[in-house]
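The structure is given below, and queries will be raised subsequently.
Shown here: the complex without one of its protein chains, the others still in place.
Chain nomenclature is as follows: A, B and C, assigned in order of appearance, with residue numbering initiated at 1 for each chain independently.
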Amino acid sequence: MNSGKSTSLLQAAHNYEERGQHIILAKPALDTKGEDSIVSRLGVERRVDLLVGPSHNLRDVFGIIAANSKANGSPVACLLIDEAQFLTPEQVEQALQIAVLDGVPVLAYGIRTDFMTIGFPGSIRLMELAHSIEELKTICRCGRKAMFNARKLNGEFVFHGDQVALDGISASYESLCATCYFSEKERDAKL
Amino acid sequence: MNSGKSTSLLQAAHNYEERGQHIILAKPALDTKGEDSIVSRLGVERRVDLLVGPSHNLRDVFGIIAANSKANGSPVACLLIDEAQFLTPEQVEQALQIAVLDGVPVLAYGIRTDFMTIGFPGSIRLMELAHSIEELKTICRCGRKAMFNARKLNGEFVFHGDQVALDGISASYESLCATCYFSEKERDAKL
Amino acid sequence: MNSGKSTSLLQAAHNYEERGQHIILAKPALDTKGEDSIVSRLGVERRVDLLVGPSHNLRDVFGIIAANSKANGSPVACLLIDEAQFLTPEQVEQALQIAVLDGVPVLAYGIRTDFMTIGFPGSIRLMELAHSIEELKTICRCGRKAMFNARKLNGEFVFHGDQVALDGISASYESLCATCYFSEKERDAKL
Partner (left out) sequence: MNSGKSTSLLQAAHNYEERGQHIILAKPALDTKGEDSIVSRLGVERRVDLLVGPSHNLRDVFGIIAANSKANGSPVACLLIDEAQFLTPEQVEQALQIAVLDGVPVLAYGIRTDFMTIGFPGSIRLMELAHSIEELKTICRCGRKAMFNARKLNGEFVFHGDQVALDGISASYESLCATCYFSEKERDAKL
């Protein structure tokens, strides 16, 4: 959505560390953009501590890192996950277990829906289970609040295709309000 | 969730009407509780203007009522929907069209997930499409914020069964925080 | 603001009690509307447990009631305050002490500003000290979100006078958006 999710995540990480607290940064391996780093559009960049593979049990792999940290005298104060829409539904449940059963707050940043307005499996599970949902807002080209993440191929909006096509690699995206989204979709249908 | 959704809806309706504006109250016909009325746990009750059947096109049936209202000199200022989790995903899309294409604000009140923490099809589509999501909070028996709507049969929590079982008719419900929910689920698994 | 503050308060009280938890309802004695009751515009009414006089130490008077409740086996789970804009700044500080030092959540419902857009002393202290601020929304006659609580005398908007004039007793009020408020204020200035 280009709303600044990675910037917010990196700022939250900074807030914790400035107070002397240790945090873990993670992202799904499916997001190969930026390789093993989180890159914010403001130019801030940072390597992740944990690349989550699709078959990983998130609670288990996090548990190993957290136990090491604790043994080294810095217990983990927070788990921050970027591109959380690419987690599997099971991994989202494991994130809830980390928060509730292990007592480590989890901040997950991701987009709600794909370019066809359908939720990613991970996003849906996050919206079902999250203790609180906060919206990072951005604007449409028309100035209204953006709602949907429209896909562009060769400069043209498209409304069919695979759910996942990484930004800047096999497609580009533009955040639109519902009015502009409907109007572009109607124009596309007429072609 | 017993958080006061119907009370909030009836208050919002009252706010509009106090300013001389005309609103339409709707609920899915699937919610047979209270028949064709919205009944708040505070004791306030009111008949709905529109019972939405599962095969209704919401925009069409709303459009007929709205056209009548307009002809009578009172254009519809808002559509309020109770128990919105029981809308079909298509009806949620039609509600978005009412808001965006017809320019009538839609306030939809519903619960996020069923007693197994899985979203209702209508809730998922609402969370995917809503311009803004607001949480009505309530508390768990332990005093924490409640998260999940646990089902009880004969006084015992159950964790398997049909997604829909109306409160007070074929089951009862209690809102629990995630900690209490997990703990009751574990106890149930041991039986 | 006629946004449903008292309804929300009475619903929150109901939510606690439905879970078997004991709450205390309070309001400043300055609000003589409804005498010693909270009356919601939806028609729900309930007597308060504590009328807070302007010279009361809120923590002390609450503490006496809370100790009695505890002795009777029902510790207080929450303090709910209606018309909280009429608390003194010191009483708001005492409310924070009840929340932080005595560990009893305090929910305070009130309006932000008077009819001239100036905060009440109690509202300002609440906005300075509250752990979280939630807005109960209502609408302007024009359909926009209302922002200000405009005063009417004999059906005409007025923009000068005492800060406190109780609704329905010595004045009436209408919630306006900023655009309508500015426009009425300009009209008044031209008279």
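Convention: contacts are C-beta pairs under 8 Å (C-beta built on N, C-alpha and C of every residue); 3 or more make two chains touch, one makes a residue touch a chain.
Computed from a predicted model, the values in this text were never measured in an experiment.
S.K.: By the document's own contact criterion, which visible chains does the hidden chain reach in the full complex?
M.R.: A, C
S.K.: Return the single residue from A:Gly20, A:Gly73 or A:Gly168 that touches the missing chain.
M.R.: Answering carefully, the residue with contact to the hidden chain is A:Gly20.
S.K.: Even though one chain is hidden, which residues of chain C still touch it in the full complex?
M.R.: Answer for chain C: residues 96-97, 99-101, 112-113, 117-119, 124, 127-129, 131-133, 135, 145, 147, 178-179, 182 touch the chain left out.
S.K.: Tell me, which residues in chain A touch the chain that this view leaves out?
M.R.: The list for chain A reads 2-4, 7-8, 10-12, 14-16, 18-21, 41-44, 77, 138-141, 143.
The rule is simple: only the chains that are shown with their structure count from here on.
S.K.: So chain A and chain B: same face meeting same face, with over half the numbers shared, or different?
M.R.: Result for this pair: same.
S.K.: Starting from the mean Cα coordinates of chain A and chain C, work out the distance between those two points in Å.
M.R.: 39
S.K.: Roughly how many whole angstrom separate the Cα centroids of chain A and chain B?
M.R.: The mean C-alpha positions of chain A and chain B differ by 28 Å.
S.K.: Please output the residue numbers of chain B that touch at least 2 other chains, ranges allowed.
M.R.: Within chain B, no residue contacts more than one other chain.
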